[in-house]
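Supplied in structure tokens, the structure appears directly below.
Here the complex is missing a single protein chain, while all its other protein chains stay put.
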Amino acid sequence: MRAAIVGATGYGGIELIRLLHNHPEIESMTVFSSSQEGKQMAESFPHVTGIVELTLEDIDAKKLKQHDVVFLSTPPGVSAELSTKLNGQTRIIDLSGDLRLKHADTYRSWYKRESAPDTLLQEAVYGLTEWHREEVTAAVLLSNPGCYATTVLSGILPLIKEEAADAGSLIIDAKSGTTGAGRSPSAMTHFSEMNDNLKIYKVNEHKHTPEIEQELARFSKKEEPVTFSPHLVPMTRGIMATMYVPLARGWNREDLEELFEQCYRDSPFIRIRKDGALPFTKEVYGTNYCDIGFTVDERTGRATIVSVTDNLMKGASGQAVQNMNLMFGLPETSGLDYIPMYP
Amino acid sequence: MRAAIVGATGYGGIELIRLLHNHPEIESMTVFSSSQEGKQMAESFPHVTGIVELTLEDIDAKKLKQHDVVFLSTPPGVSAELSTKLNGQTRIIDLSGDLRLKHADTYRSWYKRESAPDTLLQEAVYGLTEWHREEVTAAVLLSNPGCYATTVLSGILPLIKEEAADAGSLIIDAKSGTTGAGRSPSAMTHFSEMNDNLKIYKVNEHKHTPEIEQELARFSKKEEPVTFSPHLVPMTRGIMATMYVPLARGWNREDLEELFEQCYRDSPFIRIRKDGALPFTKEVYGTNYCDIGFTVDERTGRATIVSVTDNLMKGASGQAVQNMNLMFGLPETSGLDYIPMYP
Amino acid sequence: MRAAIVGATGYGGIELIRLLHNHPEIESMTVFSSSQEGKQMAESFPHVTGIVELTLEDIDAKKLKQHDVVFLSTPPGVSAELSTKLNGQTRIIDLSGDLRLKHADTYRSWYKRESAPDTLLQEAVYGLTEWHREEVTAAVLLSNPGCYATTVLSGILPLIKEEAADAGSLIIDAKSGTTGAGRSPSAMTHFSEMNDNLKIYKVNEHKHTPEIEQELARFSKKEEPVTFSPHLVPMTRGIMATMYVPLARGWNREDLEELFEQCYRDSPFIRIRKDGALPFTKEVYGTNYCDIGFTVDERTGRATIVSVTDNLMKGASGQAVQNMNLMFGLPETSGLDYIPMYP
Partner (left out) sequence: MRAAIVGATGYGGIELIRLLHNHPEIESMTVFSSSQEGKQMAESFPHVTGIVELTLEDIDAKKLKQHDVVFLSTPPGVSAELSTKLNGQTRIIDLSGDLRLKHADTYRSWYKRESAPDTLLQEAVYGLTEWHREEVTAAVLLSNPGCYATTVLSGILPLIKEEAADAGSLIIDAKSGTTGAGRSPSAMTHFSEMNDNLKIYKVNEHKHTPEIEQELARFSKKEEPVTFSPHLVPMTRGIMATMYVPLARGWNREDLEELFEQCYRDSPFIRIRKDGALPFTKEVYGTNYCDIGFTVDERTGRATIVSVTDNLMKGASGQAVQNMNLMFGLPETSGLDYIPMYP
């Protein structure tokens, strides 16, 4: 298989290179960048010196079509444009938010820009792998979920689907490492300002909010707004979503455990914690795992669900490769069988 | 004034020394320790070399009584014992949890040990300064609040008191730096395990839970259980409590702003953020401030309230000194007028 | 006294505000900025909300002259220009590198720009306080030393002056926190790139190199080149300079200890460690101390000297205030009597 990576100099792109370089079915990669064409990867990224000997190429639709799969790790708008040009001529996995929302209006109001054409929005398969395996397997145009959305939905969808909880009562307190904010330097992520500090931002205004609401609505009776607070933690990788819901009558901890076990029985990347042992972000570092733990408080009747991922892996490039595997009939774990880096 | 610090080698004790050393009304300090008596402070703490020339003394009730104020920065049980011995013979400020809960039963069930005598529990004034100024001013035996409790209550009490929200619906997602876990090395706070990691622990089982519930009940109609999840963040100091409540009918953001401004008008250490600008932990670093911000989501009708403190200052030793100031008729800010360390 | 701070929005400027706000002899401060005039300090720096109620003003020589002391915390070139305009009309303390080098040629070759006028270079007093107290006391135009230079010179000058070591054999391995690189976001200091990482940069090319060499030459027989490697450590504040020199014949550890004790007997901010106990950066955090330790290896005849400072304090704004104190006949420690923040 020949893979193209567009936007190879961002954190999502460089993580794709790490994964695809060792993927058993990838024969060759081509890397594209709008800003650094002509440069050797190792010039910008000394860590790949002597390993990845690729030159960044100018983004060009004709060249892209010659690949079996094209990963778009590009900014909003650029993905929409490239998807429109390439759709149907090669398989596309888009890591941006451009194709995640089904309603153009919702896109416009949260992203503050024009959306991709409606036909594209309808055609794109939302690649939360564990919940859409069949569609992903058949997909030609795949929209890879957001990092927060992946972490949140993996932890809460089982309850919503089985009516153990109501989407409208969901409160999500999410914490992310700084790579989620990308590779462009900013005051927010300047080391001197972020080290030994804890930040909160875009409360109820983050773009992943409508994505979460849309996907919850697929499994609940109606679309309802959720409460979503993202935080920035002084660490490089990792997301933890701590979620709060009142449990429906009759549900207890054992029921939840059984529900999760059943739901994810055939999902190699979802690990359910036993006995209230809650996961830490470092326990999935560098891998495609999503670890989920939970407790039920009998005093309040509320469940607290904790879901962790590596935001660059299951939250981005890892899940993209997982989706690619399904789209090409490969084993789901192909090229993703890493043990978390510890410590 | 002569001050005694018992448990001077813990983080609470050493922070008291930092504050009292420069306090205009403190003439002398004596430092006590059960494990390091006879040692010079500078031997264990090179950072005070040439500044604090004190020798650690063995804990002795007779010597303690000779001080105008005794700070107990001692483990559970030890505080109860010393308070019992010293009560009425000097002013006591207890930084442990031994005197915070009014009901011995509650203490026993959350602390898993025998409580202090009931008379002591009744007599001790709960030193959340802004909410009990008169009692604090008159106090002889003061129980200094927990770091989480201080941060949480400062942010939510105004709403509870004015019935803008219901205590029973409160969800608290709290995040702390590691000094909250004390100075004893442990696997949990080993640098290699904590760095670049985010942990969650004691969900709905933390000892500050009943303390929060008890204090909420003073201002609401009845005692109700809350949901409380503490997290450990890879930073040294700082607590952020992100709190979620449905707003009572008729309340909006402007109302909340007015409520907070009014409530804390005469409180020099509480700073209310305008316009939804939410506080970061570093913005109170090394000081006694508690900064509070909030947003209201019209879609869900929920308010998100964010309260930050330095856990060793307003969350412990800073508030202890603030209380001492009131107990001795000094200006509330005496010896506490620091600007946060930035960055 | 009325103080003006030019460049009040950089880390050096904001640290000056922290110090001067609580300085007993400073009656008022005025803050100047070329980029943010008209803004309230608290808008850019929420940590000073309710404490520092100043509006940033446009840089204007006439206004500056109306102050008793003007601190220039401005970029290279700007300081030279403002010093030229203001010289003789008020006392100036320049925190930039513009007036540190006595030879215009050296400035040009290391700073790659035109130097300040030669008369200014000659007139400016180099404010390494402990080594130039008399000149500082009489100074009208003061050049505040670089952070690396301060840390290095404080640790090595005693040996050079007493011929215990030869400047030409000096090897300096220096490590700094990221605030030394300033407040402008960059790839080098982007949190995701700097966290959990250790960097080395500008080996033998850093601008503090000629400054160190010039000052060593004042106390040795001739100007000799040194080896100087700066590193960037994932921490906010602090510099450690680890220095290596062969000891002259006849010198041993005890001699060194006596030398240091004697040399800094009357220097309240220099603390000499006993018994080979070497200092850590956090032990001077937030203060004007420079802590110095050393060991002598009998096998090699070399001394290892370790000097630590807080780069924003003794390495910049703290020493600037220390110099101001002398220039105005105040006690050297005035407004600087903080205990290091621990931990």
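Quick notes
Letters A, B and C mark the chains in the order given here, with residues in each chain numbered from 1 onward.
FYI, a contact is a pair of C-beta atoms (placed from the backbone, for glycine too) under 8 Å apart; a residue touches a chain by one contact, two chains touch by 3 or more.
Just so you know, these numbers come straight off a predicted model, no measurement behind them.
Partners of the chain left out, restricted to shown chains and counted across the full complex, are A, B, C.
Checked against the full complex, the one of B:Thr84, B:Thr189 or B:Gln214 touching the unshown chain is B:Thr189. Check C:Glu53, C:Glu114, C:Glu135 or C:Asp196 against the missing chain and you find that the one touching it is C:Asp196.
Contacts to the hidden chain, counted on chain C, fall at residues 168, 171, 173, 175, 177, 192-193, 195-201, 203-204, 225-227, 229, 231, 233-238, 240, 242, 244, 276, 278, 280-282, 285, 295, 297, 299-300, 302, 304, 306, 308, 343. Chain A meets the missing chain through residues 11, 14-15, 17-18, 21-22, 45-52, 179, 195-196, 236-237, 271, 273, 277, 279-280, 282-286, 291, 337-343.
Contact between chain B and the absent chain runs through residues 11, 177-179, 181, 183, 185-187, 189-192, 194-196, 234-236.
Heads up, the rule we're going with is that only the chains that are shown with their structure count from here on.
Among the remaining chains, those touching chain A as well as chain B are C.
Legend note: the chain whose CA centroid lies nearest the centroid of all displayed protein CA atoms is B.
When chain pairs are compared by contacting C-beta pairs, A-B ranks highest.
Two copies of one chain, chain A and chain C, touch each other, and the residues they use overlap strongly: the shared fraction of interface numbers exceeds half.
Chain centres here are Cα means. That of chain A falls 39 Å from that of chain B. Centre-to-centre separation between chain A and chain C, using Cα means, comes to 46 Å.
In chain C, the residues touching two or more other chains are 11, 179, 195-196, 236.
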